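Here the complex is missing a single protein chain, while all its other protein chains stay put.
Right after this comes chain A.
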Amino acid sequence: MRIPSVIIASLALIWPCLSIAAFAQQSTGAGAENPLPQAEASPNDIDGEKMFATTCGFCHQDGGRHAGRGPKLSKSERSDEYIVERIKKGKPGAMPAYGGVFSDGQIIAILAYIRGLDD
């Protein structure tokens, strides 16, 4: 099942707030072991395209439009839940788990970017 685009858009809009909240939690919690510099940066960090180019583009080629080390993501028939879960938990020996690195808001931003891809 797909997350309604309106939710994705809303999450994207409130990302700066989520980001600050995440940072506040991490500076005192266990997450401090993996500091999230995005939390300190500008609201543009929510840009799923930039996040993709920073990290995901290493394996999902042409911005996710073409298979490479990882599969093609544009027009994926996988559900939103599946993609979010895969980003969080990864796949042993193939894809790192980003659940401890990206916040839910960032993962939604990446999902929104993937869903907006043309072939």
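Here is the rule we go by: a contact is a pair of C-beta atoms (placed from the backbone, for glycine too) under 8 Å apart; a residue touches a chain by one contact, two chains touch by 3 or more; residues count from 1.
Note that contacts and distances are computed from a predicted model.
Visitor: What name does the UniProt record list for the absent chain among "ABC transporter permease", "PQQ-binding-like beta-propeller repeat protein", "Nitrite/sulfite reductase" or "Putative membrane protein"?
Guide: "PQQ-binding-like beta-propeller repeat protein"
Visitor: Write the list of chain A residues that the hidden chain touches.
Guide: Within chain A, the residues that touch the unshown chain are 33-38, 40-42, 44-45, 49-50, 52-55, 57-59, 61-70, 89-90, 92-94, 96-98, 100-101.
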